[in-house]
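Please see the structure below; I have some questions.
Left out: one protein chain. Kept in place: all the others.
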Amino acid sequence: MDIDAANRRAIDRVLQSQPTLVGIGTALETVPGMDGKTLLHAGPPVAWDRMCGPMRGAVMGALIYEGLAQDANEALEVAQSGEITFDPCHHHQAVGPMAGIISPSMPVFIIENATFGNQAYCTLNEGLGKVLRYGAYDPEVIERLRWMERVLAPALAETLEVCGGINIKNLLSQAVQMGDEGHNRNRAGTSLLIRELSPHLVRSGVSRQDAASVLEFINGNDHFFLNLTMPAGKCTMDAAHGIPESTLVTTMARNGTDFGIRVSALGDRWFTGAAEVPQSLYFPGFSEKDANPDIGDSVIAETAGFGGFAMAAAPAIVRFVGGTSKDALAATLSMYEITMAENDAYLIPPLDFRGTPTGIDLRKVVETGILPAINTGVAHREPGIGQVGAGLVRPPMQCFREALLAFANHVESVETVPS
Amino acid sequence: MPVKVTVRKNTYYDSVTLMWLSREASGVPGMHQVVVVMGTDLNRELLDRVGLLDETARKAGPSDLIIALEAVDDRAIEAGEQAVEDLLKRRQELAPDAEHRYATLRSALQAFPEADLVSISIPGRYAWREAETCIKAGKHVFLFSDNVPLEQEVRLKRIAQERGLLLMGPDCGTAVISGVVLGFANVLRRGPIGVVAASGSGAQEVTSMIHNMGSGVAHVIGTGGRDLSREVGGLMMAMGISALARDSSTQVIVVISKPPHPEVSRGVLEVLRNTGKPAVVCFMGACHRSSLADGIWGADTLENSARIAVALAQNDDPASCLGHPSGWGRWVEVAAREARRLAPSQVFVRGLYSGGTLCDEAIHILSRTLGHVYSNTPLGPGLKVERIGAGHTILDLGDDAYTQGRAHPMIDPTLRQAMILDVAQDPRTSVLLLDCILGYGSHPDPGGSLVSSIMKAREIALSAGRHLPVVVSVCGTDLDPQNKDEQANRLRSAGALVLDSNAQTAAFAGNLMAEVGGTP
Partner (left out) sequence: MKDVQDLLSRPPNVINVGLEIFYKDLKTQGVRAVSVEFRPPAGGDEHLAAILRRLQG
């Protein structure tokens, strides 16, 4: 048994991954295991009866969008009927922010790992406020989804054909140097993306009117880049998943009810605990009583060594965590205690360009009691209202303890006996 | 409920700052609502919804700052306004002391490869594993922790020895390496005398006296209290002695310990002889008089260990400096005078010590003239007690029995303060002995912490028609964080008799009792 060697292999695969945006496809055709009656969701497996408000709203919206229901009432019936298969995005090489619902007709980004060949998928970001991922399902929401399907996605698909692939890792590493962290702060990344795409969009066959509305749409949404950083992270971590004896945590995800993790050596087993309400700053008019428990696959960012793990590089986010640069530095520094390596691409200027702590080691989390620090948006518990704040959250320790016991059982073929 | 809305024109703050500010300000007592936002349409709608939109706010624009407060009364409103003002003005200071604490030894070793030594002061059941990690990482260890299993001490000292590393401890309270104090130790002038000690307070007394005599100390290597047991065999003692033998700054070697196991004793003396350097050994209680035997000086007291070492370092003959200290005649007179003031009931010596070896030394010195001396760390099994009771009683309050759930008496004086009063109330107490240990690690004002108890104790005795002499020595140097002279002066002002060494306080008490009981 050489866990350290297995981990070195795993972390090498993480660091060598080159997630590249190569195109846009439709979920049904692109995402493995997708079919006409399947809805993918964020986080570990969860049945309809345990889904939180925003996720139920998003499911209902998706059913209406797909034409599987005419209105909210019918959508509710269909959702409860048992006809619909619900499965985690993660089981299908995909990730989704907040409720993270992916339905067959939705366009998805295709991210390919140029080094190892594996792919990952994510929907395109709808914007802020009343959107599907926060559980909204009004006609306005459906209309926007249709516009994305019919105008935005094809325009971007054509643009990508002209420009070839865009290396998301490169863009993200530049963005981290510009005050982003790739999870809660994506303004620089979105700006770099538009810069990258614009000449090709203009050169493509897309009409001027559509090109303008595409650019306006992206420009109006600071988080557009998030839906690229997430599958970039997924693509990266999938390449390091399934390595025997490795204690690398390859997945962290929440569905608004449970928080779940997966470990490289332990295959598809999820280790879950109750999702917590983040310690947050709330937008004016909202407070903790409005907050939904932690939700979304976006924590793939921290799993892959950015997001909260690059917090010290993102001064604008700093205030969400205890309020001072000192605390952000301390939070980032403590992450080095539980990770395997320092990233070679995501560098933190205030730490003298030290690489972000990357590759959570299950053993170190249990040993030190230090849980991964996650920056996250907070959703309103009622569907369709939107984001009510942002803050800091940690996974439940229970996930890591159970995973460690399972790992020990797995690698030691005899029953573990306290020494 | 009163509401106050203020608008500052053309005053921009970003939304994150304002959210944080609103949260901070809402903590002001009496605040019901605080909303501090830029005057955008959305924000004005919000203010309207919560009843905080007045005429001025209605007219505010997106680049104007709106401060809206609702509180229980006008006073609270004012307080809220002041809080918002302060928060707006507050400059983010860069962390003055952002000293990072590592969560594991492993990450500290990784971050600080130039580390030579690791100081470990965590519970014993975890401490030995950390010590093992250090030794395997090639680091020397100062192991302050006690309650380490004996078999682990033996095993780890063997591994450390194989790798040429010092494992000072477990239960090692004192070390001074190249002038750097580890644990409880005094600030000492550097000089030619090297010390290897299995005793903390013993090392402190000897080295303080060396400093006070004008000489200096090269190093103090601690071995931990159990090093000279049969099982451990004096492993670290031997390594320490050999290291001082090779150390060019050390010219005289002093060894301090309780008497080792006889086999171990032989081994230690052998190593000492082979160094070729002048050496002094104080195996507390092993000899009644200081003398030279087989090339090594044996000292009967800690004070004499220091005097012999200093003499050797100065190429003087130690024999010539072993008489009574100058001024001793006066103390003999004082002892007689004190004895005359005692009431007939006052027949027993009592001592309350924070330093284990100082306690031990007092017991040895007094046993010679008084016979049985009871203690929690007695010379023989029949003399073991846990509290002041029958007969002459000298207690080591740093012993495990007294430190369960409580800090060591060198840090926390409360138990000793209480016991001083108990001793004073006992009509049979003739004289009270105390130690007062200065230096790093100790209470910031050990003398001061004894002053009121001493005064109270003497008052208790006085009001019952008795005179209670209190005798103290201050173990420390003029370089210590606590001001040694001031410590001594304050003890004197409280009515204590302050002598220059622990041995002298015990001898004083012996003289006093000789006058009382007519014992020779």
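In this document, chain identifiers A and B correspond to the written order of the chains, with residue numbering beginning at 1 in each.
Everything that follows uses one rule, which is that a contact is a pair of C-beta atoms (placed from the backbone, for glycine too) under 8 Å apart; a residue touches a chain by one contact, two chains touch by 3 or more.
Everything numeric here is computed off the predicted structure, so don't read it as measured data.
Within the full complex, the residue among A:Gln18, A:Thr247, A:Thr303 or A:Gln387 touching the omitted chain is A:Thr247.
Among the residues B:Val7, B:Ala60 or B:Met239, only B:Met239 touches the chain that is left out of the figure. Considering B:Leu21, B:Val148 or B:Leu165, the position touching the chain not shown turns out to be B:Leu165 (whole complex).
Here one chain is not drawn; of B:Val118, B:Met284 or B:Ile394, the residue touching it is B:Val118. Residue B:Ala108 is the one among B:Leu88, B:Ala108, B:Val334 or B:Val451 that touches the chain missing from this view. Residues of subunit A in touch with the missing chain: 1-4, 247, 363, 366-369, 397, 401, 404-405, 407-408, 411-412, 416, 418-419. Along subunit B, the points of touch with the absent chain fall at residues 99-105, 108-109, 111-112, 114-123, 126, 130, 138-140, 144-145, 163-166, 177-183, 218-219, 239, 242-244, 246-247, 249, 440-441.
By our rule, only the chains that are shown with their structure count from here on.
One simple way to say how far apart two chains are is to compare their mean CA positions; for subunit A and subunit B this gives 53 Å. Across the complex, subunit B is touched by residues 281-285, 316, 319-320, 323-326, 329-330, 333-334, 336-337, 364, 367-368, 370 of subunit A. Chain contact summary for the complex, subunit B toward subunit A: residues 14, 16-17, 19-20, 22-23, 35, 37, 43, 46, 49-50, 92, 94-95, 98, 100, 102-104, 107.
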